[in-house]
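For this view, one protein chain was removed and the others were kept in their places.
Per-chain numbering from 1; labels A and B assigned in written order.
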Amino acid sequence: MKASTINRQARFLVAPGALLLVLLMAGALVADYASLGNLQNIGSQAVILALLALGQMLVMLVRGFDISVGAVAACSSTVAALTMDWLGTPSIALAVVVGLLFGGLNGLLIAYLRVQPIVATLCSMIAAQGLARLISDDGQPVVPIDASALTDLAFQNVAGIPLLLAPALVCMLLVGLILKKFTLGRHLFMVGCDPQAASLVGVDSRRVTCIAYLACGALAGLAGAVLFCKTGTGLPTEGVSWALQSVAAAVIGGTALRGGTASVWPVFFGVLLIQALETALNIEGVSPFIAEIVMGLIILVAGGLDRLILRLFSSSTAYGES
Amino acid sequence: MKTIFQASGISKHYGTTCALRDANLVLKAGQIHALMGENGAGKSTFVKILVGAIRPDSGALVLDGQPVVFGSVRDALKQGVVPVYQHSTLFTRLTVLENLSAFGLGSAQRSWARNNCLDRQQATEVLSLVGLDVSLDSLVDELSLGERQLLEIARGVGRRCSVLILDEPTAALGAREANRLHQALQVLCAKRTAILYISHKIDDIKRMADAVTILRDGLTVVNAAARDDISAAQIVQHMLGQTFEPQALCVSTRGEVVLEARDIRLTPTAQPLSLCVHQGEVLGIVGVAGSGALRLGEVLAGAASGHGGTVSLNATSEVVNDRQSAMRAGIGYVPSDRHADGLFLGLSALQNASASVLRGFSSWGVLRLREEAGPFDALIAQFNLNPPRLDLDAAYYSGGNQQKLLFLRNLVLPNLQVLVVLEPTRGVDVGARESIHQALRALACRGIAIIVVSSDLLEVNTLCHQLLVVASHQVAGRMMADAQTDAVLSMMAGAC
Partner (left out) sequence: MTTLIKQHPAIALGSRIGVIAVPLLVFFLCVLFVPRFLSVDNLQNVLRVGSILLIAACGQTGILIVGGIDFSMGSAVALLSVVTVILAPELGVALAFTGGICVAVLVGLCNGLLIAYLKLPAFLVTLGMLLVLHGLASLLSGGMPLDAAPSPGFLWLGSGHVAGIPVPIILALLAVLSLHGLLRYTLVGRSWYLVGTNFNAALNAGLPARRMVLLAYIVAGLFCALAGAILTSRVGSGQPNLYPDLAFATIAVCAISGIPLNGGRGSAVQVVCGTLIIAMLNNAVVLLNLTSAWQQLLMALVIGAAVVLPQLSNVRRRCVHLLRGNAQ
């Protein structure tokens, strides 16, 4: 095998490996860590982040980046909470629509108007924050009269697996299927590898990029809906650090910043890793700030993963054949 | 023969410049039609219009007797017009199979359709058609340059099409691969495909094309002349609009050794190679793409590092580690890919030209802006820089003039002793090529050692005193210039 093939495979093994390591260490050091309840807890905590990271992975696949996901999720949870009393359960669909709108805005700005992703999503982040504050009495949580139907649903377990995990799992299956089996998925990879080349072989690069942002927005909206289901309230100022965490999860999960390389399951392991780390440090009674520092260091190092892996393997095998 | 694809009265303007004026082209089934012209003659604009990448301002396309309007490459693909591009449009992180299927995926009707990759049987057939022997599952990253070019061609050739448009397909190919390609094209011709073949190489054209169309300054100067009705000299004359006289070999006296390279390995396993260059000498390094010739040039200029070995300057016995120390020691460098590695597009030509000598007009880190343009006044006239001013964006200049800017940057180096030039005239029109060659000769006469790395044997033969042939990252031979071309070619192909 040549170095690039190894690199392609190995980058996706980092997240599962690290997760295993953290679980083993925490399981040994922290009492009750490996209990079913705690693992379930980690799982349900991870849902929102999993949805956001999935979206983040899609836009990073096409060389993009979305810092608005957290704000969009918060905004859509607020919208869902506000409309709960009128619409009932379908209000969570409205949350997804809000996400789609912001995703569409991002896609339009980035794909068609060629605004840089950071600027465009910064713009929609501020807009989403503003909108959430505007409709929610300046950032106060929105509590609908009766959201018990949803919150009850959220805390059920099916066969030991929290029902909350369902949307995340379904979305991951769906995205994984599209990436592997459908033309759209192949288009995403092609555009991420080289947008100009993709245009020259007939792929509509702009449309594909726009679709990636739309999907990311929709997933963020869904994350907002899940947030609402979990808490029973709309939280307009929540999610400041989620964009960061979703980037971290996507990068640890082997998604390349330069685009064109991504896989769903490693990203999910990245999400679980972050969540497991936070829970472990919480239980242990360590200051939450240490968790923050560890997270930061992980993101910091994640950028060097590519080259680190390449160096580890290339020293032994790169020229082994020639 | 039946006309398949016809373009008539095609015009295209960019701002005030007219890229293409009233161009006509008739492609017939089973015929290879050559399209020629200098850089900037409007070839690439024409090609982009034919494949639907841009829309013409006026004119009409007729395919199989039906008028067509291509809104995008996708439209053209659906109608059976398939392009093979000059610049690599492969997806380096996807596999060979996925790349072969790119056109199919690109023109898929709906993005929700199951992805329809070629099946492995078909893919293998396509690869064998162009003579490419690689695994379907290897990443394009792992292929050599020549293999990539073949894959690029295979992608177009393998698709069932009525019109195939090849833009400079042999630019990065060795002689053997080019032959293979020509055979593949003959097979397609027999299947009554119409082929448009764009190339600079007159030999190729004379050997293969059935008809020749030549563009100059956006005008069609020769329209579909039969191959036997036009001689190579006439082709050159039509392309240039003036007769082309090869200059005599450079006359300069050879002085002391200036630069010496010892035991350089281009890969960890290659044989080490050593060379030295004398004052006033022009050393040519030739090799096909991927042979390591360019790499050797980069190492000599300090722009890349080899695996062991030293490059040192004799006078000061300074050892070159990186570009910075090389420049301080007086080694100038013109990289092969001027857009990626040479120019600062978006900054002014002056800032481009003065980039290496910032210290020359600054004191304590503060620039004396008034002195910046001084050294260039005489050089602009000498080089025929067009437009003859330095306040425009570098992107505003044509390819040849951008190359001249890179030469200007090196000519003003205060202690220039060695100039390493990679592919000095790649993608440069014939006029600029002459003035660059003249400048190189003049430099050699001033006693500066020059290293020219090129895959163009003609160029190396007219410029250089000595040749070094590189194949498989090793020295395949050394000889004086004007050696037998065949001998050099066989060495270049040697260990491949």
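Observations, loosely collected:
The working rule: a residue touches a chain if its C-beta (ideal position, glycine included) is under 8 Å from a C-beta of that chain, and two chains touch if they have at least 3 such contacts.
Remember, it's a predicted structure, so these values are computed and weren't measured experimentally.
The hidden chain makes contact, of the residues B:A226, B:V319 or B:L347, with B:L347.
When the omitted chain is restored, the residue from A:A93, A:C123 or A:L163 that touches it is A:C123.
Annotation for chain B: contacts to the undisplayed chain at residues 11-15, 44, 48, 53, 57-58, 85, 87, 301, 303, 322-324, 326-328, 333, 335, 339-347, 351, 355-356, 358-359, 362, 365-367, 369, 391-393, 395-396, 409. The chain not displayed touches chain A at residues 65, 67, 109, 113-116, 118-120, 122-127, 129-134, 138-139, 196, 200, 240-241, 244, 247, 251, 257, 287, 289-293, 295-304, 307.
We adopt the following convention: only the chains that are shown with their structure count from here on.
Within the complex formed with chain B, the residues of chain A that make contact are 2, 4-5, 8, 181-187, 189-190, 193-194, 196-204, 208, 211, 260-261, 319, 322. Interface of chain B with chain A (complex): residues 53, 72-74, 77, 83, 85, 88-94, 98, 102-103, 105-108, 110-116, 138-139, 141-142, 155, 267-269.
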